[in-house]
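A single protein chain has been removed from this complex, and every other one stays in its place.
The first chain written gets the first letter, and so on, giving A, B, C, D and E; residue counts start at 1 in each chain.
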Amino acid sequence: MSDVWLPSLITSTPQEGYELAVKMSRVAVKMTQPDPEIRAELRSVYEHDANSLILASSVVATHFQTIAKANAYWKAS
Amino acid sequence: MSDVWLPSLITSTPQEGYELAVKMSRVAVKMTQPDPEIRAELRSVYEHDANSLILASSVVATHFQTIAKANAYWKAS
Amino acid sequence: MSDVWLPSLITSTPQEGYELAVKMSRVAVKMTQPDPEIRAELRSVYEHDANSLILASSVVATHFQTIAKANAYWKAS
Amino acid sequence: MSDVWLPSLITSTPQEGYELAVKMSRVAVKMTQPDPEIRAELRSVYEHDANSLILASSVVATHFQTIAKANAYWKAS
Amino acid sequence: MSDVWLPSLITSTPQEGYELAVKMSRVAVKMTQPDPEIRAELRSVYEHDANSLILASSVVATHFQTIAKANAYWKAS
Partner (left out) sequence: MSDVWLPSLITSTPQEGYELAVKMSRVAVKMTQPDPEIRAELRSVYEHDANSLILASSVVATHFQTIAKANAYWKAS
C-alpha cells in the first residue's frame, strides 16, 4: 500500500470524519488480507452476520474518537 | 449516504448525546450493509441474542464517550 | 423512551458513578430490544453465561471512564 | 449492594490501583448475577477458558486506565 | 525480542503512524506465539475469517489512537 491514503486526520465536518473512520477501519483489513477476491468473499459473509457488523461498528467508533479529538470536535466549524 | 445525518456532535443534554451515540453506532452498520431488508432480517436475529445486544451497547459506550467529551460533559447546562 | 433518564453525568460519589454506568450500559439494550418479556428471557440466558457477564462488565467500564472524567475523578469530594 | 465498596479512585500505588481495577471489573458481574452460587459455578467455567480470562483482563485494562488517570499516573509518589 | 523495534512513537505522517499501529498490534501476537511456523499457520486461518480481521483492525484502532495523541494529531505537519 504505497499510495498516500491518509494524508491528514483533519476533516471539515463530523460526517466527513465518520467516513474517514470507516475508511481507516477497513484499511487494516486490506493490509492483513491484500487479496481483493478473498475480501469480496469475506464481505459477502460478514454483511449477513449481525455480530460482525456490530464489531465493525466498534472499530469505526474508536477511529472516530481519535478523529474527533484531532478536529477539536469540530467546534470551530 | 449523501444526506447530512451528522451535522454536529453538540447536543443540549446527556440524554440527547446518548441518542446520538445510538444513531452513530447504527450508521456504520448501514454503511456496511446498505440493504434495508437484509438489515431487518439481521435485526430480528440480534434482537434476540444477548451477546449481540451487549456488543451493540459497547459501541454506544465508545461513541457516547466521544460525544460527552465534545460537549464538555454538559457541565455548563 | 421519552422519559428523562439521563439528566446529568454528575454524581456525588464514585460508587454512584458506577451505578450510573451500569444503568447507561443497560439502556442501549432496552432501546434496541424494547420488549420487556424478551429482555427477561435474554437476561435468564446471559446471567448464566460467563462471557456475556464479562462483556457486560466491559461496557460498564467504558461508561464509568466517561463518568469519572465528567466528575474530575471525584477529587473535590 | 448497599455497602460502600467504592469510596474513592485514589490509591497509593499503581499496584493498588490495579487491584482496585480487578475489583471494579468483578462488581458489575456481581450486580448482574447477584447469586453467589451461580457465580461460583460460572467461575469454575471461565477459569478454564482462555478467551474468558483474556476478556476479563480487557475489562481490568479499561478500569485501570481510568484509575491511573485519576491518580495522575502516581507520578507524585 | 531483544532487538529495538519500538524506538519512538513519533512519525512524520498519519499514514506512517497507522503502519506503526499495525506493527505494534502484531508484536504482541509474536511475543505470545514466538514460533514463526505456527504464526504462519494461524495467519492462513485468520486471513480468511471476517471476525478475526475485524478484531485485528480494532487493535490497530487502539494503538493508532495512542500514536495519534503522541504526535499531536500531526497538526504541525
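Operating definition for what follows: a contact is a pair of C-beta atoms (placed from the backbone, for glycine too) under 8 Å apart; a residue touches a chain by one contact, two chains touch by 3 or more.
On a predicted model such as this, the values are computed, not experimentally measured, just so you know.
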Quick one: which shown chains sit in contact with the chain that's not drawn? D, E
In the full complex, which residues of subunit E touch the absent chain? 4-10, 24-29, 31-33, 38, 42-43, 45-46, 49, 51-52, 55-56, 58-59, 62-63, 65-66, 69-70
Contact footprint on subunit D, counting only the chain that is left out: 13-15, 18, 22, 46-51, 53-58, 60-62, 64-65, 68-69, 73-75
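Note that in this section only the chains that are shown with their structure count from here on.
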Using the average of all C-alpha atoms in each chain as its centre, how far is it in Å between subunit B and subunit C? 16
Intercentroid distance (Cα basis), subunit E paired with subunit B, Å: 27
Listing for subunit C: what residues touch at least two other chains? 46, 49, 51, 55-56, 58, 62, 65, 69
Full enumeration of touching chain pairs: A-B, A-E, B-C, C-D
